[in-house]
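Shown here: the complex without one of its protein chains, the others still in place.
Now for subunit A:
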């Protein structure tokens, strides 16, 4: 067991000291920081941008109430400017850039407002929408006034219908909780996906590098392959933990200090501890499952360039799991999701999704975990055999056939 720790520590420290680790950690920290502060950043850039819309009011009666309505809705970045003169001249002014857009107000047969909106492009969809809504309000007010309705009657008309949703199951999440959980599960699923790709890929590259540089034969003559295999897998797991700890600290601090809305959106105010515990369990089991596969496949190639091709089937599996999980976010109770949550290669993401969103019976979670652990054990057992033979094998690699060949090498 001693050599396992040597391999682990060596893998961890050399990767930690590498420039690549420093650079990716900095880039990812910046990314996390940016996302946490995204609202501030958008506000910062849009603060001084005001849209000025020229208004020709052919009736002379709609401009004032419309401006008042917009002001009441606090659209500070939108300014209306009453102009006189012909429509053609105003359009020319818009083309020349004097105004951002032109709004022509007129009245229909019922003396209710009508409008036409002209801009150089319709890329900015917010401004016309805001104006349209304000105008709609105005029209409603005018129309109801014409009908002679009282203010209370109008209010009654617009009051939203009370619609309560409640889950009957005891542990089911409330609507608000579910939305928060969905956001959190989404974020964690995505992290899991990235995690498996980044660090799993790192392992197969590491193994392939040792093989292509031919240092492998010294290694396998010094330490049992299974200890090397797991030394590497755990070493890189430790590396990923270090990176995650840094990113988590950055994200937590940034969110806490500035991203209040995102903070609430993810439901951090009443932190769902169980979701995090499950996330950690499934994260690591998923990582071990895929990392074992990645390491074994890495041991079959002789050149680092062939790694990507070799691990293709496994990466496809990871992508499939992620896609199913994305589908499952909207329909976690579908029988398809329930079924896939028991397939070990999908369990880490899909079962996590289910426990994150639904009250899943304990035995189901336990069963899927047991299946997953057994699969990891089998893969590790079989993998270490392939690994032992694979590292002595050089030449063109093609996964399945070579796996067989590698296992044969370890036999008599």
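Here, contacts are C-beta pairs under 8 Å (C-beta built on N, C-alpha and C of every residue); 3 or more make two chains touch, one makes a residue touch a chain; residues count from 1.
Just so we're on the same page, contacts and distances are computed from a predicted model.
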UniProt protein name of the chain not shown, from "RNA polymerase sigma factor", "ATP phosphoribosyltransferase", "ABC-2 type transport system ATP-binding protein" or "Regulator": "ABC-2 type transport system ATP-binding protein"
Per the touch definition above, residue among A:112, A:149 or A:220 touching the missing chain: A:220
Option from A:61, A:281, A:392 or A:407 whose C-beta touches the chain left out: A:392
Residues in subunit A touching the chain absent from view: 3, 6-7, 10, 14, 18, 209-210, 213-224, 392, 408-412
